[in-house]
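What you see is the complex with one protein chain gone and the rest in place.
Going in written order, the chains are labelled A, B and C, and every chain counts its residues from 1.
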Amino acid sequence: MTHAAALPAIPGVRVVAVADPIEDAREAARWASGAARAYADPAEAIHDTEVDAVIVATPTPTHADLVEEAVHAGKAVFCEKPVAEDLARATALWKTVRASGVPFQIGFQRRFDPGYAEARRRIDAGEIGTIDQFRSVGRDPAPPPLSYLKVSGGIFFDQALHEFDLARFLVGEVSEVMVWGATRVAEEIGAMGDADTAVTMLRFQSGALGVIENSRRAVYGYDIRTEVFGSGGKLVVDATPKTPLLRYGEQGVSADHYTFFTDRFRDASHEEMRAFVASVRAGTPPSPGIDDALQAMKIAQAATLSFRRQRAVPVEEAS
Amino acid sequence: MTHAAALPAIPGVRVVAVADPIEDAREAARWASGAARAYADPAEAIHDTEVDAVIVATPTPTHADLVEEAVHAGKAVFCEKPVAEDLARATALWKTVRASGVPFQIGFQRRFDPGYAEARRRIDAGEIGTIDQFRSVGRDPAPPPLSYLKVSGGIFFDQALHEFDLARFLVGEVSEVMVWGATRVAEEIGAMGDADTAVTMLRFQSGALGVIENSRRAVYGYDIRTEVFGSGGKLVVDATPKTPLLRYGEQGVSADHYTFFTDRFRDASHEEMRAFVASVRAGTPPSPGIDDALQAMKIAQAATLSFRRQRAVPVEEAS
Amino acid sequence: MTHAAALPAIPGVRVVAVADPIEDAREAARWASGAARAYADPAEAIHDTEVDAVIVATPTPTHADLVEEAVHAGKAVFCEKPVAEDLARATALWKTVRASGVPFQIGFQRRFDPGYAEARRRIDAGEIGTIDQFRSVGRDPAPPPLSYLKVSGGIFFDQALHEFDLARFLVGEVSEVMVWGATRVAEEIGAMGDADTAVTMLRFQSGALGVIENSRRAVYGYDIRTEVFGSGGKLVVDATPKTPLLRYGEQGVSADHYTFFTDRFRDASHEEMRAFVASVRAGTPPSPGIDDALQAMKIAQAATLSFRRQRAVPVEEAS
Partner (left out) sequence: MTHAAALPAIPGVRVVAVADPIEDAREAARWASGAARAYADPAEAIHDTEVDAVIVATPTPTHADLVEEAVHAGKAVFCEKPVAEDLARATALWKTVRASGVPFQIGFQRRFDPGYAEARRRIDAGEIGTIDQFRSVGRDPAPPPLSYLKVSGGIFFDQALHEFDLARFLVGEVSEVMVWGATRVAEEIGAMGDADTAVTMLRFQSGALGVIENSRRAVYGYDIRTEVFGSGGKLVVDATPKTPLLRYGEQGVSADHYTFFTDRFRDASHEEMRAFVASVRAGTPPSPGIDDALQAMKIAQAATLSFRRQRAVPVEEAS
């Protein structure tokens, strides 16, 4: 729905068709996007002859099939993360996409946030010199439903994947991870063999070191912050407050906080669509692409192994 | 162009036509908006039979005529501020619009900024008690061209009008103003009988007191900040930084700053369009409306008189 | 008591004697300062032969007499602001102090706050170019007792005097003021012919313009903030929060606030003592001195006249 509503604001873009098996959702998307047609079956939308590019924003287990369908139809495709439900499927898909030459973009939206994008530009410009340390925190306001968690692939594939991508985006390739996980939010999550709270150490190929903190619950909202520290200084991506309003009262000074990715990364979500459209139009490969989609999943796999085996795991062990 | 590009993202809205006497601008607007037709003459766009509502975003001296044209055609109309080039014309237009019953909205975009809108909600909720003091600063990054300044009506009609509207929006009706102006930025501005730097005291009908600071130049960007102080606390609308990124280096900690209304109030600009569309659809009067358009101009007129006569001027003297 | 407790930390300084007519207070000050002697009569302390310098921190109406006593005894003297209970007495004292050549420092402690002191250094270094606008807010947490207010000289001599000194310290001499006052906090204050809420416009000799906001009540604490705006940028002295701790909870992000000058300017209070001692030792004139003490009172007098007569008042009219 976010993409459906935002796409029409991109000059030259028209939403031809939307697809959703649920009629109400389908009609809402059609209304929001001004689409000419609404299908129950996504394959029909993909094969609609007027469609040039496909946005896959469906439950994780359906991603790979839909991307393949689009690729086989020769349609440019954008897919929300993760690209597949597990590493094996992602690796197979990676081969398919690479072989096809079809433009592909993965939905690591944070790369398009003005804060993260500017951090990358300043790093590339050498502003903080050689990077020595990285820190990223990712906390969701509340755990998703257990039904969702069961097919999510676990905290490292579902939640920390964003932090793994940020590590690669801002610092470079990760060579090794070490994870400690815990059950602090909901017993049921632990009972599934998953963690709801985790800390991760990263060793980068460059020799830099990093830490990641994840939690499935933060009562104050959506807690996404990143620091990159180097020989020349430090960059901190920290968006506070959500609303540009400070309140002074008997209890001191206060401000509000972002509640979820829908408000924190709303602009980023629009920007990634614009970037996708611009790449497809220009005939240049979209970024982040299928390599980025796969590489983050390898780190997630290594993290999952580290959590289970209680030892450091090289990323290549997960390949 | 801002509105042309953003309107298509409002569900159910279609840009039927754009108008601009300059061909390149006209075609750019058509491309950005996906409009079916592009006219050189705005009257043709207004009278296009498919058009339900008109957005007037033209040079100030053309506002009143175009609003009248739309009103006579029975089309809902949104007009950028100020609604007319002087108070007399605004007063006449106010009568026309009121008599017509046509939906009208004035472009005081700051009311739709999340910070200002939330400040108003909290004031209405009694969070800061009885309001005692108001402070608003408005500084543009650089003065506009002299050619523009000559037809702008002066700093109080052109720039401070936004602060006058904020005073009314957040505190209530203004009964008296006192202004000191100066020429600090450009001699040519002073030579026109205008000021480029000003401080204004406000007395509200409620007995509250306020101050406004204006300047035509701020090397750090677009400086718009407002404080409302009352018996129960203080609210401060202060958007810093523009990008959610802090940089730590040998010179300390730094962040960027908004550069102009185009970035500071981009969201507000979209929100005012959504509000206009929603009002027209619902058949409820848009807000801020023609009364707000006129009342802010009365304060501007009083401020201009105070600047020239070097004494306090009741707003009703300007009516 | 603040000075009594802090003076012993200045190397080479010894508190010889304290004086207070109330025995308990006298003994508390002796304990805190390690003083050898405690007198009921301040004159005895002043004339104690071991005493080299005198700190006058007594009720305002006693300032001038005690300063004179110290000056006549040839003792260096530091006096809390205001230097006298009215302008006539201050002017007479100014002549006495100037004629004596005795080192004198007035207690405008904010000049020694790291924020204000650094602002002055940066202004002197030309960092913000030519100054165009000044803004200072001064709000106390709660009004003092009426018994105090009756001998305070009114809001401009008692409270705004600090803002007037900041205006001179950071921008330069003030040529004219215009005041609007109101009774918003306590009817009794208005009944005394005083204001508890005020806004003031300043015109500087340089042509710069300024505004000051004062209130006798702020539920969130001690609200002292200053902005200096010029052709090259802006400096903002804004100390938030008091404690370096941010709290994130269901209500958003919050921090505490300074409660009074005793916490906001504690370091400044120590620094002004160190500066006084250093000047006396070095034989250089302390700063701020008797000229600063008098000049701020002239602005306060002009502001009081402006409040009463409802018109702009040149500062020289108050001389």
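Rule of thumb we're sticking to: a contact is a pair of C-beta atoms (placed from the backbone, for glycine too) under 8 Å apart; a residue touches a chain by one contact, two chains touch by 3 or more.
Bear in mind that the values here come from a model prediction, so they are computed numbers and not experimental data.
Here the missing chain is touched by one residue of A:R120, A:R217 or A:R308, and it is A:R217. Only one of B:T62, B:T240 or B:T284 touches the chain withheld from this view, namely B:T240. Residue-level contact of chain B with the missing chain is found at 218-220, 223, 240-241, 248-257. Although one chain is not displayed, its contacts with chain A can still be listed: residues 130, 132-133, 135, 137, 139, 178, 180-182, 184-185, 197-199, 201, 203, 207-211, 213, 215, 217-220, 223, 229, 231-234, 310-312.
Panel shows chain C; residues 5-6, 8-9, 11-12, 14, 31-34, 113-115, 118-119, 122, 127-128, 232-240, 242-250, 256 of it touch the chain omitted from the view.
Throughout what follows, only the chains that are shown with their structure count from here on.
Residues touching across the chain A-chain C interface largely coincide between the two copies, over half of the numbers being common to both.
Chain A and chain B, compared by their mean Cα positions, are separated by 38 Å. Centroids built from CA atoms put chain C at 55 Å from chain A. For chain A, residues that reach two or more other chains under the stated contact definition are 240, 248-250.
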